[in-house]
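Scroll down for the structure; my scribbles are underneath it.
Every protein chain of the complex appears in place save one, which is left out.
Entry: chain A
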Amino acid sequence: MGEFVQLVVDGLSTGSVYAAIALAIVLVHSATGLVNFAQGGMAVLAAYVAWVLTNQSVPLVVAVLASIVFSFVLGAVVERYLMRRFERGDPDTAVVVTIGLLTLITGIAGWLWSYNNQQFPSLFPLDTVSFLGVSISIRSIGTTLSIVAVMIVLQLLFVRTKLGLALRAVAINPQSAAFSGLPVERLLMVGWGLAAVLGAVAGALVAPQLTLTPGMLDNALVYALAAVILGGLTSPVGVVIAAWMIGVLENLAAVYVPFIGHDLKIAVPFILLFVVLVVRPQGLFGRKTVVRV
């Protein structure tokens, strides 16, 4: 029982990391209609920025906050100077560009900081707390709660603020939004910046566990994409739930299904994905695309 609960809590924690990256992908997709394969790579770059700062004896929290600011600017700059020319063109071209960007970022990180694993300090103590007789890692709880908090803040931003309303309007119909004076191009930069911030939070939270390498989030990106498809591209809540399911199932399967083990656990989300998509092609929570005349 104790092991089971611990596996679930740890699964929710890694699932939250997938969820943050998945939401970043959904955010960019809803605003610009393209899937950013570099979302994980950009997050790794942010984690390196935080790591470099902590090596200069900047306090960890300050370093992470600085890396979040860095990410916002990075996201905005990538949109403005790279992706903009591809946004309303051929989506295949744009996707290839984001894959190229991922390769480029990974290469730059490897060149600057080598491909060796670097220790990244944890924002949370590595102890466990006892809850109803079960010991649970504080880091897992902290990671989950931090990411949930970020999601809530983001949700409030989108629902309660004028900026959020403008971002939603531009995502729905940029040309029509411009007729009301919304600065579409600047809002797209903000959207990309916010997505990068989500990734940066995820990166900083997971880096202590995975240790920092240029390819640190490659697997997480694959899981995040699985969550995006499983949850349905149009449903942020669905995507988060799917990401949690993937995180938990992955952990449980590795331990309880003997032939899967740690080597095969990457296949778990895809088996899940396959089964769900056969039954519900629009994902668990996604809407069927309705073509309006």
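General observations
What we mean here is this: a residue touches a chain if its C-beta (ideal position, glycine included) is under 8 Å from a C-beta of that chain, and two chains touch if they have at least 3 such contacts; residues count from 1.
In the analysis below, contacts and distances are computed from a predicted model.
Candidate names were "Glycolate oxidase subunit GlcE", "Amino acid/amide ABC transporter ATP-binding protein 2, HAAT family", "Lipid-transfer protein" or "Thiosulfate oxidation carrier complex protein SoxZ", and the UniProt protein name of the unshown chain is "Amino acid/amide ABC transporter ATP-binding protein 2, HAAT family". Residue-wise, the contact with the chain that is not shown comes from A:Ala166, picked out of A:Val64, A:Ala166 or A:Ala243. Residue A:Ala178 is the one among A:Val95, A:Ala178 or A:Val255 that touches the chain missing from this view. By the touch criterion stated above, the residues of chain A touching the omitted chain are 162, 165-166, 168-169, 172-173, 175-185.
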